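Just one protein chain is left out here, and the rest sit where they should.
Naming follows writing order (A and B), and every chain is counted from residue 1.
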Amino acid sequence: MNYIIAMLLITLGFYCLLIKRNLIKLIIGLSVMTDGIHLFLISMGYREGGIAPIAFGEWLKPPGFAARAVDPIPQALVLTSIVINICILALALSLTIFAYRHYGTTNLSKLKRLKE
Amino acid sequence: MAAESVLFGRGFWGPIIATAAMLLIAAVGGLILLGGRRITKVKPSAGKLKTYACGEELEASDIHADSEQFFSPIRRVFKPFYRYIRPAHSGDLSNYLFWVVVGLIIILISIAAAMG
Partner (left out) sequence: MTHAPILAIVLMVFGAFLTPVVGISARKLGLKRAREYFVIALMLAELALVLSMFKQVWGGQVLTYKLGGWQPPWGIALAVDGLNMFVAMVVAGMGLLVAVYSYVYMERDTGLDQFYTLFFLTMGGMMGVTLTGDIFNLYVFFEIMCISSYALVAFRRKWDSIEAGLKYMIVSSFGTSFILLGIAFLYGQAGSLNIADLIQKLEGISSSNLIVPLSLFVAGFGIKIAMVPLHMWMPDAYQAAPSAMAALFSGATATVGIYAMIRVVYILFGAFAIGITFATLGLVTMVLGALMALAQRDLKRLLAYSGISQIGYILLGIGLGTVLGVQGGLFHLFNNAIYKTMLFMIAGAIVYRVGTSDMDQLGGLWKNMPVTGTLFAVGALAISGVPPFNGFASKWTIYVAGIEAGRPVFTIIALITSALTLAYFLKALNSIFLGQRPKHLSDVKETPLPMMFPIMLLAVLCVVFGVLPQLGIDLVRPAQEAVMNSSGYISAVLGGA
């Protein structure tokens, strides 16, 4: 079920990036698409009835920590990726502010002065 | 020298010999050019240095050769390509992302055909 929602988010992000014409909507579409990828990554490490991967006293008893824990590696990957996407979001929004000052609009079809 | 002719496939290419030969022939050509210069200095009157345009007065900017005109016959040869390629390089960002998706589909199909 998680995988279907993740693929839906990625497809919606794709659609938004290709069709919409406002810069702010493009940035929101990029953010939605990367959120879909993060959801896909986390749900790949999920185990039914698993416990959080923190090695605490009573959870080290049999049947063993490694047999019951949810996979911690995708969680680390997603944390790193969320931080990278915050940097991209901040830089994109500040460039949009500058573009609004120069061009007076955030419509993509007006941003065509550099062509060929 | 023998190792380099084996490396570069059929044919013999010895770069040191070739460079020495080019420099020697360039020196001989330079000597020939120097020997053919005139001894007396030229002193044309002011009217001879201007361009003749059938008696009209021309601005300096009109007679400056554009960079666009250089090698234009080659562009005329490739005109069917230019009719499709030049409008595709418009400055539109949605156009760029559309071509990225087209590229992804082309790569997917060709890798599936080559490997699967």
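Just so we're on the same page, contacts are C-beta pairs under 8 Å (C-beta built on N, C-alpha and C of every residue); 3 or more make two chains touch, one makes a residue touch a chain.
Please read these numbers as outputs of a predicted model, since none were measured by experiment.
**Student:** Where does chain B touch the missing chain, residue by residue?
**Tutor:** Against the missing chain, chain B presents residues 3-4, 7-10, 13, 15-16, 18-19, 22, 60, 64-68, 70-71, 74-75, 78, 81-82, 85-86, 89, 91, 93, 95-97, 99-100, 102-104, 106-108, 110-112, 114-116.
**Student:** Which positions on chain A touch the chain that was left off?
**Tutor:** 10, 17, 23, 26, 30, 33-34, 37, 40-41, 44, 73-74, 77, 80-81, 84, 87-88, 91-92, 95-96, 98-99, 102-103, 111, 113-114, 116
Simple rule for what comes next: only the chains that are shown with their structure count from here on.
**Student:** Between chain A and chain B, what is the separation of their C-alpha centroids in Å?
**Tutor:** That pair's centroid distance is 46 Å.
**Student:** Within the complex, which stretch of chain B touches chain A?
**Tutor:** Those in contact with chain A are residues 86, 89-94, 97-98, 101.
**Student:** How about chain A: which of its residues touch chain B in the complex?
**Tutor:** Interface residues on chain A, with respect to chain B: 14, 17-19, 21, 26, 108-109, 111-116.
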